[in-house]
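Missing here is one protein chain; the remaining ones are kept as they sit in the complex.
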Amino acid sequence: MNNYITLSDIENLEELIKEAIQLKKENSAAGLGKGKTLGMLFFNPSLRTRLSTEKAAKLLGMEVMVMNADKDGWALEFEDGAVMDSNKAEHIKEAAAVLSQYCDIIAVRAFPELKEREKDEAELVINNFTKYASVPVVNLESATGHPLQALTDAITISELKKSKRPKVVLTWAPHPKALPQSVPNSFAEIMQKSNVDFVITNPEAYDLNPNITKEVSIVHNQQEALKDADFVYVKNWSSYQQYGQSPKVEENWTLTGEKLKATNNAKVMHCLPVRRNVVIADEVLDSYNSVVIHQANNRTFAAQAVLKSLLKK
Amino acid sequence: MNNYITLSDIENLEELIKEAIQLKKENSAAGLGKGKTLGMLFFNPSLRTRLSTEKAAKLLGMEVMVMNADKDGWALEFEDGAVMDSNKAEHIKEAAAVLSQYCDIIAVRAFPELKEREKDEAELVINNFTKYASVPVVNLESATGHPLQALTDAITISELKKSKRPKVVLTWAPHPKALPQSVPNSFAEIMQKSNVDFVITNPEAYDLNPNITKEVSIVHNQQEALKDADFVYVKNWSSYQQYGQSPKVEENWTLTGEKLKATNNAKVMHCLPVRRNVVIADEVLDSYNSVVIHQANNRTFAAQAVLKSLLKK
Partner (left out) sequence: MNNYITLSDIENLEELIKEAIQLKKENSAAGLGKGKTLGMLFFNPSLRTRLSTEKAAKLLGMEVMVMNADKDGWALEFEDGAVMDSNKAEHIKEAAAVLSQYCDIIAVRAFPELKEREKDEAELVINNFTKYASVPVVNLESATGHPLQALTDAITISELKKSKRPKVVLTWAPHPKALPQSVPNSFAEIMQKSNVDFVITNPEAYDLNPNITKEVSIVHNQQEALKDADFVYVKNWSSYQQYGQSPKVEENWTLTGEKLKATNNAKVMHCLPVRRNVVIADEVLDSYNSVVIHQANNRTFAAQAVLKSLLKK
């Protein structure tokens, strides 16, 4: 692996998942990371990603340096040829090149603005880091993708599935704030690379980017989609067509215990943080069906597998 | 030890103090913490607690991950059954369970609001972490207690006492801001478990929670209380009766060199940070009587003793 920016950076998904599960068993991994440094740069808040990636790196023997990009350092300019006479003190060209001197791997989190679709899809932050860094870059959630989360999710399904080809349903859920499409995008991508029967269900105005969902079956009736599901992945996202907006939805899309009855006693997944009783009802999250904590734990091993793969190169 | 939330989590105080003093001598402690991770979560500022606890953990060989809870991560919901449609993105149930996946011990600082006594006494933050975490939790100062500070104080008195049963006076002092009762509460508790002659002195409106002070002698005349003291612990706190308020005090309660003359050449203690010439006069803090820096140093060894005890379980 040279970088880990999108899922297409994974050369062999199955191998990588096996690797992660092996790492989890070993709970250590030789001294591959010894003397190496991971630099983590956050343009947005993080709990799981921050701590699980830091932990993963340290399990590999790496040193970790964490920065809140704008608060601890300097506001960055990303435009090529900019006359930097406003509030941006440092250009990404220097920032990425300099970080590459101090770090053996750079990990970056940068959310979308959800205002202009084209701008978000340009992935200015993560793509410029990749372009100007001379060391591998890891995506800790970018404007349109969250491939570390997706790898975690694939690991979790791989561990918990009871049939060879389980039915996996990604369902939209309500949320008080407009959220990025990064998590559902990457989940939809990785499911298409997995041996599962994959269905997405969401209100009509919330179809994801068709370039990502491709041939995946999209059902606008939640109850119909949930039928016989082995895994239900719940997640809110803002509209792709009415970009970044939250068009009103009449039906109640919160995942409840009642709705779960239609499934094959499905495992319920969510990337967290989750709004209880808005996205998923307490009775589901507090039930045996919920695997959200197990899933969060796998973040460490997904990150460890990715970092190990990058260190080997 | 299973958690370290209140002083009652200490099974054998004397043993623990001995352990701390031993650790201080050794300045290392085998590899007990190797491969283990301490996660520190701050809802409020910290200098001594942050650095001494981090240092203690590293002396034990642990990895340490530090987060400013709300600034780096997500605002937490603590109410059971809440419909999370406001600004709180994550429920303590998930946060504590997830942190328990990444950390072997979780340490939390959360100050009181000093508005509603019942709410503060419910200790929502620390108690919910303890309830929902599956790993030990350490109190880095909560709404009503600061047991790591109290352990430090007991260690310090144990080291510096010149008689078997020294007289220890906890005296209130003025402060421009209403402060929590956490430090005096825990100090009063630990002194009651120690072989000392313990007296509290404060203005009438400032009596601490009687459930904590119990049989301790409370004297409203500072000069009288200070007489023959071997240790004077100076600290401001807000009123417990007029909860969180700062009722006007006529006399000057600042600890001065003049007042110290009535004592038995007492050692002067304070948990720091201290407002010079408001809480304690320069001439005292800069004199040989002051042991505040020595005391601050003991924070490391108190933390180390507690962490070691938790790791052993």
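Labels A and B are assigned to the chains in the order they are written; within every chain, residues are numbered from 1.
In the analysis below, contacts are C-beta pairs under 8 Å (C-beta built on N, C-alpha and C of every residue); 3 or more make two chains touch, one makes a residue touch a chain.
Nothing here was measured: the structure is a model prediction, and the numbers come from that model.
In the full complex, subunit A touches the omitted chain through residues 35, 37, 39, 63, 65, 67, 71-74, 77, 81-86, 89-91, 93-95, 97-99, 101-103.
In the full complex, subunit B touches the omitted chain through residues 27-28, 42, 45-48, 50-52, 54-55, 58, 68, 71, 176, 272-278, 282, 285-286, 292-293, 296-297, 300.
Methods note: only the chains that are shown with their structure count from here on.
In this assembly, the C-alpha centroid of subunit A lies 39 Å from the C-alpha centroid of subunit B.
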